[in-house]
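Below are the structure tokens for one structure; questions will follow.
Heads up, one of the protein chains got dropped from this complex, but the rest are sitting where they should.
Presenting chain A:
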Amino acid sequence: MMSASLRLSHTWLRSNSRMCARALSSSSVHGMTPVGRTCQPLTVGVALPRNWFAPQIQTQVNRWMSSEKLTKALVEERVLTVCKVFDKITADKLTLESHFIKDLGLDSLDHVEIIMAIEDEFGFEIPDDQAEKLMTPGKIVQFVADHEDVYE
């Protein structure tokens, strides 16, 4: 099971890197390489546009890629924005403590999608056994803060 998911993420990262490299090379000035735009696998997932990503997320992505320091408040803001953009969540019921399944009426498939969106937003993979415990935005914030060593 472990090797299968590693293989999957490796394939995903590899093919995403190829796409990113193609995109970057097409937009670069002929004969010059853009400075500092090396294609590191973990950032590629964030750079790809998705059909339900709102523009707010793209600006936050750009801020992150310009290495603004992560604070807990910023993590909260981004996690809540990702949840708000999800079309099945009504924004007024969304709080840090609202349970995805019990309060917001989602099911486990929607939860998988939300976790994937969080992975793409912050640029790291979340293994399945830990992902299934992240049932409120607050827990996601805690998990991301722990992973990214954000103390505040």
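Operating definition for what follows: contacts are C-beta pairs under 8 Å (C-beta built on N, C-alpha and C of every residue); 3 or more make two chains touch, one makes a residue touch a chain; residues count from 1.
Here, contacts and distances are computed from a predicted model.
Choosing from "Small ribosomal subunit protein uS9m", "Ethylene receptor", "LYR motif-containing protein 2" or "SKP1-like protein 11", the protein name stored in UniProt for the chain missing from the display reads "LYR motif-containing protein 2".
Of the candidate positions A:L74, A:L96, A:M116 or A:V150, contact with the hidden chain is made by A:M116.
Touching the missing chain, out of A:E97, A:D128 or A:D146, is residue A:D128. Seen across the whole complex, the unshown chain contacts chain A at 1, 4-5, 8, 12, 15-16, 19, 48-51, 107-109, 112-113, 116, 128, 132.
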